[in-house]
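Structure first, then comments.
Yeah, one chain of the complex is gone here, protein chain that is, but the others are all in their spots.
Let's look at chain A:
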Amino acid sequence: MNHTTVFELSGVSYSYQNRIVALRDVDLTIRAGEALVILGPNGSGKSTLLKILDGLYRPTSGRVLAFGRDITSAADDPELGYWLHQRVGLVFQEPDVQLFSPTVFDDVAFGPLQLGWPSERIRQAVLTTLNELGILHLSDRAPFELSGGEKKRVALATVLVMDPEVILLDEPTANLDPRSRVQLIELLTELHRRGRTLIIATHELDLVATLATRVVVFGEHEHRPIAEGPPELILTDRTLLLAANLIHEHLHRHGPIVHSHPHWHDAEHQHEHD
């Protein structure tokens, strides 16, 4: 493991109640500064993998290294977990679980409070983060007063305020309207440009096209990576995408033409016909 490696997983498996397999014998290395997209359909183990990387779940078997330190037991070791959470932030798929405080300000301040920052530094950091994300006006709002897009932004703010080196994002664009989606993708691009390592679990291919520097594809039934490579290579491998249940074939219309081919909806309907 060299100094630019952020995570190194060897033989990692995880199953729920020792019955339902989520991950099977995963080997994976993630380097600093990457924008890695973990691509896979629902139920392929992506979310579980993120929770293992964040030290929230202990793998059933295998070993996980983060920044060169063994974090396999971080879920059972509060001090090790605390060390990890100062460097790695996780944005959950469902923002409601992340917004548990009475106001947006309190939610964003929660992480820095746990890190023991002085009050004035916390207030300053919270206001700066909210301002950078364009949600300063939501500071006093209660979570139930927010729209879906606003909740996602606030959830991201709760992690960004702690200034982690690595940000894990679970389905970040799920259930967002087109404008909120574009804004979030632009924000993530900017974070990556500033040197943050991004690890994004998704089944949406347009995120790969716009954000990824590397893609790892998880198989629907394998629960482990079945392919890995640069986005250009993965996105043009239709057999792989079809096999992994990431694209599908069905009839659709382009002006006067109705035809069928494997595609994803956010990009490939835009193509031209002679």
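Everything below uses one rule, namely that contacts are C-beta pairs under 8 Å (C-beta built on N, C-alpha and C of every residue); 3 or more make two chains touch, one makes a residue touch a chain; residues count from 1.
Just so we're on the same page, contacts and distances are computed from a predicted model.
According to UniProt, the chain absent from the figure is "Cobalt ECF transporter T component CbiQ", selected among "4Fe-4S ferredoxin", "Xylose transport system permease protein XylH", "NADH-quinone oxidoreductase, subunit M" or "Cobalt ECF transporter T component CbiQ". When the full complex is taken into account, the listed residue touching the unshown chain is A:142, out of A:142, A:185 or A:243. Taking the complete complex into account, A:56 is the one of A:56, A:191, A:226 or A:243 that touches the chain left out. Only one of A:96, A:186 or A:232 touches the chain withheld from this view, namely A:96. The chain not displayed touches chain A at residues 51, 54, 56, 78, 81-82, 85-86, 89-90, 92, 94, 96-103, 106, 109-111, 113-115, 119, 122-123, 140, 142-145, 158-159, 162.
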